[in-house]
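Left out: one protein chain. Kept in place: all the others.
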Amino acid sequence: MRCTLRVSVCAAVLLTGSWVNYAQAAEDITLAALLPTSGPSASVGQEEQQGVQFAMDEINAAGGIRGHMLRINFDDTQGKPDQAVLALNREIDLNKVPAVITAFSAPSLAIAPLATRKKVLVLNPAAQADKLGTASPYMFNTMPLTRDETEVLAHYLTKTLGKKTASIIYENSAAGIDGRNDFIENFKKFGGAILSDEPIQPADTNFRPMILKAAAAKPDVVFTNVIQGDSLPQFVDQVTQHGGFPTVVGTTFLTPAMGLAGSNGWYYTAIRGALPPETDQAIMKKFGTKSVSVYTREYYNDTRILARVAESLIDNQKELTGENFRTELMRIRTFDGVAKISFDTNTAVRNIDILQVQNLVGTKVAEGRVGE
Amino acid sequence: MLFLDLLADGVVTGCAVGVVAVTFTMIYSTTRVFHVAHAGIYTVAGYSTWFLTTRGLPFWLAIICSIAVCAAVGALIQHQLYTRLARRDAPPLVLLIASLGALVVIQNLMAALFSPNILQIPADWRVLTVGIGSIRLSMPQILLAVSSLVIFAGLLAWSRYTSLGKRTRAVAANEFLAEITRLEPRRVYITVMAIASGVLAVPGSLTALDHGLQPYTGTLVLLTATIAMIAGGMGNLFGAFVTSVILAALQTTSTLVIPGQWSIAATFGLFVILMIVAPTGLFARRPR
Amino acid sequence: MNFFLSYLAIAEIYALASMSTNLLVGVTGIFSVSQGAIFGIGAYTVGILTLNDWASFPVAMAAALILCALTNLAVALPALRIAGDYFVVTSFGIQIAATAVFMNLTDITGGASGLAGVPPPNVFGRDLDEPGAFILLSSIVLAAAALFFWLVLRSPFGRLINAIREDELAVTAAGKSVLAAKVGVSALSGMFVGLAGGLYAGFLSFIDPGSFDIDASILLLTMIVVGGARTLAGSLIGPALLTALPQVLSVLPIPSDAAGPLRQILYGLMLIAFMLFRPQGIAGRRL
Partner (left out) sequence: MSGPYLDVTGVSKRFGGLQALDDCSFAIEPGQITCLVGPNGAGKTSVFNVITGFIRPDAGQVRFRGQVLTRMGSRRIVGLGICRSFQNLRLFADLSVLDNVTVYLPSRTDENPFRPILRPIRTEIERKRRMAAAMSILEEVGLAHRARDAVRNLSYGEQKLLCVARLMASGAELLLLDEPTSGLSAQALEAMIALVLRLKAAGRTFLVVEHNTRIVQRLADSVVFLHQGHVLAQGEPAAIVADPKLGEIYFGGAL
């Protein structure tokens, strides 16, 4: 097995060399990624950038897209709507990009009308605000939106675990509030009751007042979306310090909680997706990180989706325009990358799993699909 | 009881804010600079302690080093920035904007050097808790409350009983008078900045130990502190500290009666109304 | 071309807002850090009215104008009683409270996820959805505002508010009402920034609380610091430069994971350097 792998790697290298020679003649394919590489969201923006960067390098090392080198411009949005509009205009004007990758709800919503007018495909790997589903015919979301995830979660909690009451601790931000509203709606739909809901200010890491209040309501579970993923260790610590806290449940945002002492028994939904272990290893090695975050994974995946669409367009000898990108994406419909993704609407349908942290590892306890 | 639990959490936070408010008041009443870069010093404290503990220094030693680091940064800002501006007769607005510039530089320098992510000071004992009646506080919280009170008492005693402290109060009362009696206000300013910045290292590090540190969090702490300074009656160290504690406690306990997302707005709204009704603050001395 | 035009449109919008800040902070000396909030009220007024089809764009702009004038008046009220650094903190509080309102009044403002799909300005039956068309509107508005700004500054009222900055007591001794003048300048300044906010909503078609927070207020202040206080040229140069800065930096080959903080550092150093070496800004007068 290992031998075969080595052989194929050698072959790939040889092939790559010949492709590169050929590729220099062909024109580059230029796309753009509009990410917050500065400002308060920069830490997530960095992870996203790594995913795109890795996919781009991998594709180019393998000879590009049908001989065309893939060039992706990183354009900083600072996470702000006006900067995002400027960035998209810049990329359309200066680089004539037919498709872009976007990040975060507010900038994505801001560029949607422009994308519609200019007929530029916008691929959204990770932002989950519900409004994104209908923002533009040119905007495609490869992650299910918050509404879908909370529906699966609420269904499992009420129907399978028989939980009746819940409290909520949510981040007072776009995604956090959407998550809270969607959870309330879905949990009530399945017969549950909400006892309390408490906001935390973005970037605040003293959760104690909210933890105290949520616990005092004595609910069966506490739904939380502490959006700034890297503040989860503090959340877990403070929940542990409180002692006797109800079971915590949440969405994908809770994924980094596994591995943290104190998170045993927590439930969270996870959008199914995984990279081959060797890709994970390569990414960690390249960027010197200890793990591959959801963002890196999804941005890697979406870059590959764009490359796949471009490849198909070249094969069918179509021009690389935003309109053609859109039609081709809808025609291909199903993509097999980190997971099986299919587009019936502008938002992908994907498998959502229910995981429970057991011995510090997220373990799948149920499968769910939207609309059950 | 939930109210007591919330109150305790608010009081602890308020103690940390109180030290910021007291030191900010010291600086403001002596140098007359609205030193917003003070929030940056608070940030530096956490990062310096984090850096030193991750390099193997015990936590208490790291804090002592951080005190020196913060004092040096504070003195540097005074010496390189404010003194130069004062020599040019810069109006308060110019000083304030320069201070804002310094704050932006410091916060982002931390972000560039140590990443914008949340960092945690490594120390196993930080998750331990102590129960006092029904109230449960973490070790860092208890240390934070105790050390803040000690620092507060120390600063009060310093300004009342030491000759330098008295001199500081003289400069605060009348810069011109101090100048002609050769108190050398410029040197007094640097000393005040160094002391005020140095003691900030203690709450800065302990808060970071308790719930992590990020480059941009000092700003909101400073805002609450400045509000406490003004509402507490300008230049009144006692008023500044007490108002800080009241404000912080109000912010946490008020969530019992109003929805949590409005608590900050309510606190600041209350302050704005107070400013219109009683512009001299709660603990103001009678005008001379 | 669109990129340049959209940059220009945003610079023009900020120039309008800068004139407002200049009147209030630069000329009259009311050091407000809640300009971002008023900017936001203008944007939300136009956004909400046109999105729900409650009013046409010009009517919505007029509403924004009036509403911003009134709110700015309310905001400036404490400034009539307290001065200097006190007011900085008070207006800071107002800014925080305004952000909370934008964020939590979900039914009206769309909450934290903002208002998406604000229709483009419709003037005389034409949709100005292209930067090329929009720039006509924003340039006309800016030109008119610039004319007003110039007229106001050279008028007796302009001299009066300049004098208020210098010495309120001496103005009182002259038998002038400092209160009336401050009320007037607050209303006028609110109108300028309200116009800017309305255009912003129409141009971007998306607004959210994050665009009108304390950072926005500080950005507006920085614009007049860099451009120059108390002059028309300063109100135009500052926004043009500061809006261009990120654009230029994004083209420079800085390693992108450090680019954000580095840019902010540069920004901070620039503020300090201006204060140390050129406190009057590029084209202004002494602060």
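Should a chain be cited, it is by its letter among A, B and C, assigned in written order, with residues numbered from 1 in that chain.
What we mean here is this: a contact is a pair of C-beta atoms (placed from the backbone, for glycine too) under 8 Å apart; a residue touches a chain by one contact, two chains touch by 3 or more.
Not measured: the values here are computed from a predicted model.
Student: With respect to the chain omitted from the figure, which of C:V152, C:L245, C:L266 or C:I282 is a touching residue?
Tutor: Touches the omitted chain: C:V152.
Student: Looking at C:L188, C:L220, C:I237 or C:I265, which residue reaches the missing chain?
Tutor: Hidden-chain contact among the options goes to C:L188.
Student: Can you list, in ascending order, the chain C residues touching the missing chain?
Tutor: Touching the chain left out of view, chain C contributes residues 148, 151-152, 154-160, 162-163, 166-167, 169-177, 180-181, 184-185, 187-188, 285-286.
Simple rule for what comes next: only the chains that are shown with their structure count from here on.
Student: What kind of graph do the touching chains make: line, ring, star, complete, other?
Tutor: If you draw each chain as a dot and join those that touch, every dot ends up joined to every other.
Student: Using C-alpha centres only, name the chain that sits farthest from chain A.
Tutor: It is B whose centre lies farthest from that of chain A.
Student: For chain A and chain C, let me know how many angstrom lie between their CA-based centres, rounded off.
Tutor: 35
Student: Can you compute the centre-to-centre distance for chain B and chain C, using the mean CA position of each chain? Integer Å is fine.
Tutor: Between these chains, centre-to-centre, one finds 31 Å.
Student: For chain B, write out the residues touching at least two other chains, lowest number first.
Tutor: If we look for residues of chain B contacting two or more partner chains, we find 111, 116, 259, 261, 264.
Student: Check each residue of chain C and list the ones that touch at least two other chains.
Tutor: 103-104, 260-261, 264
Student: Could you pull out which chain C residues touch chain A in their complex?
Tutor: Spelled out, the residues of chain C in touch with chain A are 1-4, 6-7, 10, 103-104, 106, 111-114, 116-117, 120, 129-131, 200, 204-208, 210-211, 246-247, 250, 256-257, 259-261, 263-264.
Student: Within their complex, state which residues of chain A touch chain C.
Tutor: For chain A paired with chain C, touching residues are 36-39, 42, 45-46, 49, 74-76, 78-83, 85-87, 89-90, 92-94, 105-106, 109-110, 112-113, 117, 129, 131, 135, 172-178.
Student: Please name which positions on chain A make contact with chain B in the complex.
Tutor: 40, 42-43, 172, 198-199, 201, 203-210, 212-213, 216, 228, 230-231, 233-234, 237-238, 240-243
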